[in-house]
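Have a look at this one.
The other protein chains are all here in position, but one chain of the complex has been omitted.
We just call them A, B and C in the order they show up, numbering each chain from 1.
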């Protein structure tokens, strides 16, 4: 990386030019990185400051420090609970999709099924329309018929159905890239497929599983429509739904509550993300293989 | 794990097929079926079934309320002809393409790659900070992120106007498409960055070094060593990003499709048609059209990938 | 402990390619057996078929007194060390070694104890809590071995056990393997493409080519009496000189020169037959004064091998390699004579490549 001028004799002009050019490049690089950092940081500053301002506005200003907003939010009977609900939904969906997704992705990675990739692509495409508004009525009807309205099971299953194809798609990529000798080795000692998956494949694919778990939680965390239409009781609604209650009849945002809730709403996923990242480190393996 | 001087294992030459899809764990088709079944059942009931139902809805004049809710009529392909002859649909499709290309393919993918490439050789807090910020933008829930951007771009008290001294500039009115493109880049770049940074770390250093030794410039290294090595990742990334960008509804939270439909990308158009407009049948039909467009794009990518492989 | 008997073993891949083609082999109980051959000869496929990792297309496989042709790998009583060792990166050395015991539901304390004992035996003391990534190549290999022998398998399979080690370590590991195998007395089959390794380690060697067995024998047998020109050329650190020749008047015309037929082959050849004459470079002398049976030659290339020198000489229009003691090293361009040691020469049929006599 660093340029070392010739050790003996005078520094040649070529070397000097190179040094200058590298220096300029490094400065430019530093400026660019700073710019990118600022661009990404800028919108978030408001999130960090506004909740602590006695009278937050949309503008970025040094707060008139107070914790009143948090106290007010704590009085809301649903706010804090909704974050807990989001955790239940997020983690619940994660357990379902990562568990079932890993099983399915493993089998699809190791067994040749005709048209396997085609099915995966098709499901991936379908998941995009069904999670949208168009399939809302069918989804609601199915859950009603199954008697799962106002029940987390219904929400979890619908969320899982929408997310599973992508999870399988990404996990299969991970599994494809795991050297087969690990599994063969375990198999020689008499380990069955389920054991192999548990003892060998899952731990080795752990970064992938960690990544997909976080991805799932992020997806569920922000999902408004599914829990909203499938749950009746506000005690059960997750934070994504509750966030919308902090608007007045005419759509005005209550900035004090919104800003504070936004921070509390974002914090758990951010914390989960950084803890998991620190502990497991996210690594993708492979891409779509030939 | 293994050192880079591994000789190709003997006996593998005659059996190249073993590389993939070999039943190394002794799964057997029946057990593989059992492994796949729970996921497929959930997908079948909660994804496929509503999807088929949606296709059916797309052939009716169904509405959520009003007379057509009580007795929807089968209209065949009428919804499709209606959508395809509506200039608003084509306008929306055009906006979507701009949005996907600019924010997804060019924005997220290139910036994500650029970030992964830039931070690969730096360590310590700078890397952690940059990556942390980009990832935080990705993790923050969409409803919060959109609110942050409303605050950022607000015409009167927005942060951008305060910083640039452009008091009263209505970014979301005058440059709505640019705004949601930037917004979507901000939200989504982390995925590409993550994917590419692990892809880059898997490129054998020896290959880069040998390219360096023959005097390849950074650009040449990229073209001749890096890109061929991470082709699979590029495909995965582009495919997923395209699909996601095509279907994202989050920009609605920033501009609500406005002003005057200037940011009415397809997902918003479907929402406007189906919910405020009440025409669920038509909305379902447009959804299916969107699915077909996605399908064409996906097939295109796969074709490109296969074409490359043959060479 | 058990022997292995493969009968008419075939492994056919979809598309009709045969990785293993009608192989008959009998490996004795406690034997150290090598599968030797160039890349792609089917030796690893055969090994994996024994392990049960490849489904056998036809033929039968018996380990001990059990027919395991269609048995699951886990019940065959075999253990295997993979070429890349396949040590689980998420487990420490102890857990890696104890993994087979965990499958057999041995309690944790007990299996950690066994693992520690096995590790001690393989000079892995103090490494029990390390992760595989923190070990050297040699240590990794020993961990893989320890894991394989921890369950006291009937058969130990080694896939290119030494290929991932550097040259110096390889020699040490070779000795170590040999000792280990002798101590355990376990039937061991190993795959290698390195003939020196096979010669050094194995009790018997099976040489394979294109899925077919070429020769089974002791190292001495395959070295001294190779079945065909392929084995002859493959075995030995310096490949055997194989020169086209013709039988003429009970002698052998090799280019311009004529030499005596190898002893005992006189009755087996007919006049005018095209044959291949084989002689190892070690069994040819380079002399600077003419003597009986000597063929005139000129040195073209000299390669220093340390204690000896390998020279390439032109004898008429034929080229031969000759091993020369270091103190007799000639210079390129020197003229002299070569003298083959008649009793060590071999004769192969030019058409079938089979050895004559």
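Keep in mind that, in the parts below, a contact is a pair of C-beta atoms (placed from the backbone, for glycine too) under 8 Å apart; a residue touches a chain by one contact, two chains touch by 3 or more.
In this section, contacts and distances are computed from a predicted model.
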item: Name of the absent chain as recorded in UniProt (options "ABC-type branched-chain amino acid transport system protein", "Multicomponent Na+:H+ antiporter subunit C", "Extracellular solute-binding protein" or "NADH-quinone oxidoreductase subunit M"); value: "Extracellular solute-binding protein"
item: Visible contact partners (per top-of-document touch definition) of the missing chain; value: A, B
item: Selected from A:44, A:142 or A:239 as touching the chain missing from the view; value: A:142
item: Among B:162, B:203 or B:256, the residue in touch with the chain that has been omitted; value: B:256
item: Touching the absent chain when the full complex is considered, from A:33, A:50, A:79 or A:239; value: A:79
item: Touching residue (missing chain; options A:211, A:246 or A:273); value: A:246
item: On chain A, residues whose C-beta touches the chain left out of the figure; value: 75-79, 114-115, 117-119, 121-122, 136-137, 140-142, 144-147, 149, 228-229, 232-234, 241-242, 244-254, 257
item: Touch residues of chain B, complete complex, unshown partner; value: 40-41, 43-45, 48-49, 52, 63-67, 69-70, 150, 155-156, 170, 172-173, 254-256, 258-260, 275-278, 295, 299, 302
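Heads up, the rule we're going with is that only the chains that are shown with their structure count from here on.
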item: Reference chain B; chain at largest CA-centroid distance; value: C
item: Rounded Å distance between chain A and chain C, as computed from the means of their C-alpha atoms; value: 53
item: Residue list for chain C, restricted to those that touch at least two other chains; value: 53, 72-73, 83-84, 89
item: Touching two or more other chains - residue numbers and ranges from chain B; value: 24, 26
item: Touch list for chain A against partner chain C, complex; value: 179, 181-182, 184-192, 195, 199-200, 203-204, 206
item: For the chain C and chain A complex, residues of the former touching the latter; value: 51-53, 72-75, 78-80, 82-84, 86, 88-91, 99-100, 102-104, 151
item: Contact set on chain A toward chain B in their complex; value: 1, 29, 32-33, 36-37, 39-47, 50, 57-60, 96, 100-101, 103-104, 106-113, 121, 123-139, 141-142, 157-158, 160-162, 164-166, 168-170, 173, 176, 180, 183-184, 186-187, 192-193, 196-197, 201, 211, 214, 218, 221-222, 224, 239-240, 243-244, 253, 258, 262, 265-266, 269-270, 273-274, 277, 282-290
